[in-house]
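The complex appears here without one of its protein chains, the remainder shown in place.
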Amino acid sequence: MDPAARLGPAQIAVVAQLGVSTILLGGIYALIAVGLTLIFGIMRVVNFAHGEFLMLGMYLAFWAATLASLDPYFVVFASIPIFFAVGLVTYALVMRGVIHASHNVQIFTTVGLSTALQNVALVLWTGDFRTVRPWESFAIVRVAGTAFNLSQVVAFLIAILLTIALVAFMKWTHSGRVMRATAQDRDAATLMGIDTDRVYRLTFAIGIACVGGAGVLVSPLYAAYPTAGLQFVLLSYVIVVLGGLGDMVGAMLGALIVAAVEVVGSYFFGAAWKEVFYFLLFIGVLVFRPAGLFGQRGAETLGV
Amino acid sequence: MRRRLVPAVAVVLALAGMAAVTWGQALSGEYKIGVLEPLTGPLAGEGKRHLEGFEIVRDLINERGGVMGKKLAFAVADAPDPTAAASEANRLITRENVKIVTGTFSSRLCGAASEAAARHNVIYWETSCVDPRFNKRGLKTVYRTEIDATGFGWYNVEFIAKHLAPRFGKKPNELKIAFLSEDSSYGQGVTESARQRAKGEFGMQEVALEYYNFQTINDFTPIIVKFKQLNPDVVHHIGYTNDAPLFWRQAREQNFMFKALVHAGATGYGSSDFGKALGADGNGVFALLEPGPGFKLESLKPEGQKIEKDFRDAVQKRTGSYPLGSHQLAGSGLWLLKLVLDAAKSDDPEKFHTAVMSLDMPIGSMINGWGVKFSETGQNANDRVQHYMLQWQNGQLVTVWPEEFTTQRAKWIPLPAWDQRK
Partner (left out) sequence: MLTLEGIDAFYGDLQALHDVSLTVEQGRVFALVGANAAGKSTTLRVVSGLVTPRRGRVLLEGRDLSRVPAYQRVDLGIVQVPEGRRLFPFMSVAENLLLGAHTARARAERETTLRYVYGLFPVLADRQRQLAGSLSGGEQQMCAIGRALMARPRVLMLDEPTLGLAPVLVARIFETVRTINADGMTVLLVEQNVRQALTLAHRAAVLESGHLVLDGRGAELLGDERLKRAYLGL
């Protein structure tokens, strides 16, 4: 019998729980996708190694907890400058050489980087699943008949704050304007005296700092292993396309939509269907609204 | 520089030559078999442990007169992926002239490796892969000592019907069971055979069946919410990796109360990673595996006791710990190969096959308390390859079933509230 066919207080509790799960899962997805959409939007580069930086963030949290007994919520502050530096170095060593190359070359490069990072992790840390066990990963919050994990709430709130901060940064700071200008017309930006190479370097570093920090934040929830990034990164591409390339608020909404499809789809149809559903959504958006559900028409060719 | 290099090279070459000569002489009394293991890549950890199990039992065999009157030796090859498994099997057969190939730890590798061996009409002796398709391809020279995934499902239902149901105070046909599984061929093999036996033989009530992709599952909450409404007694969950601790943690968050969770295999709940991830919070989970701490020597037949004890001591001496699953699968498999070769006195595929078929040993006759009875397809029988239910108790997996084989007892049946499993 379909459990959803009956209606009553129990059903309301179910709906509430599904709603809460959607929002919290969406928060985690948004946290991961926001750095990707930033790099995508400004640099016009699809970073296929995005998930691997998430994985590195998870390992950072694991080793900090194992070797120095540091709580992930402490490590997250250190992870931002660390991954900013990782982003700068990766840009200088890998991305800089292909930033003006064709999309094919860029794809091969970032896919190669992804494989390389996975194998480095495998060699350094083996294929074992490494789990951090801070108190917060077992802290359960119960509100009005729904239950969830404290780490999820924290991840969600930080995702919201991060999105707001990035939107404000892009909109109201000079550096943000410079980044948008570079995305819209690189030559014109150069003619304004903008060092576009520096803009790309900065963009990449911010994007990597976001995803590295996200890796630390999700570490109480998910184990670290060399291919941990793959678990989330495919979804991130769906989210970025749904939200519109480079659109941070769109990514947040896209993440919530993907999470809703996943949670509601898993409840009513079974978990085996979730990929079918959100890839149908993905293809639908590509066909009917290539600028994303919330994007500006025409912006998909320019990047805002 | 260059002047000093030349004599150095000459010395090295001379030494190498001498080494080759002495090595060559020692080889004259040896019988060499091919061993394929994933020694690099993601499976390397288990592959090396598996090889370690082979080496330990090889030495035990050689202390007992070797095989066919010769000292057993290995030609080892690295098979990190299916392509390498096939090409290395070919190389071992054509270059090293081996007539028997064994291996491979993984279900990803055994198919390709055995097919390559069968093409050369060479015996392929698998000791641990559990892919149900392995013995269903009509390959004549292919054997497997371990049971396959469907055998795991068979044992899980045996445990649920014969051990759990009475302790719940229910008849098997009163049990409500929810099946949850990752969707690999392994997960499906275990789950589908368990479903079949649960319904067909015991009339259990299946309330749910859910498959998911273990690489992309990030949230079990919707499934748990659904399961909660269906109120199963038993959750039969085949987890693979990260998904097992995730389900367990989220079931706790949602205060999902069921009476028992049963898993099979060295993945997911059966992996040491689960214990590391949850510690005592993982208390109560059952996983079908090779025997672990608590396994009682006296429960075996005399000859079984002897070899099991020698094997444990040898593993203890070499690794400093109780045998792990990979040691046990490799060890018992290789020991069984010795028994076959003792009977066949030949590596001719026909004579070998006759010897395999003639073996009939009850449970408790050898390492792991296993017995032997092969089917015509080269598969050892479910009810001879005794498997054991282990339970997570305060961060450790201990043997709890069948009770005649163990000193330990299953706890928390039915599972009490989440915070009372101490």
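When the chains are written out, they are named A and B in that same order, and each has its own residue count from 1.
One rule holds in what follows: a contact is a pair of C-beta atoms (placed from the backbone, for glycine too) under 8 Å apart; a residue touches a chain by one contact, two chains touch by 3 or more.
Predicted model, so just to flag it, every value in this text is computed and none were measured.
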{"item": "Chains in view that touch the one left out, judged over the entire complex", "value": "A"}
{"item": "Touch criterion as defined above, residue of A:A144, A:L191 or A:V287 at the omitted chain", "value": "A:L191"}
{"item": "Residues of chain A in contact with the chain not shown", "value": "174, 177-178, 180-181, 184-185, 187-196, 296, 299, 302, 304"}
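In this section, only the chains that are shown with their structure count from here on.
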{"item": "Length of the line joining the C-alpha centres of chain A and chain B, rounded to whole Å", "value": "38"}
{"item": "In the complex, chain B residues that touch chain A", "value": "41-45, 183, 210-213, 215-219, 221-223, 225-226, 229-230, 241-242, 245-246, 249-250, 252-255, 271, 273, 276-279, 281"}
{"item": "For the chain A and chain B complex, residues of the former touching the latter", "value": "3, 10, 14, 17-18, 21, 25, 28, 122, 126-131, 133, 137-138, 140, 147-149, 221-223, 225-228, 230-232, 234-235, 259, 262-264, 266-267, 270-272, 274-275"}
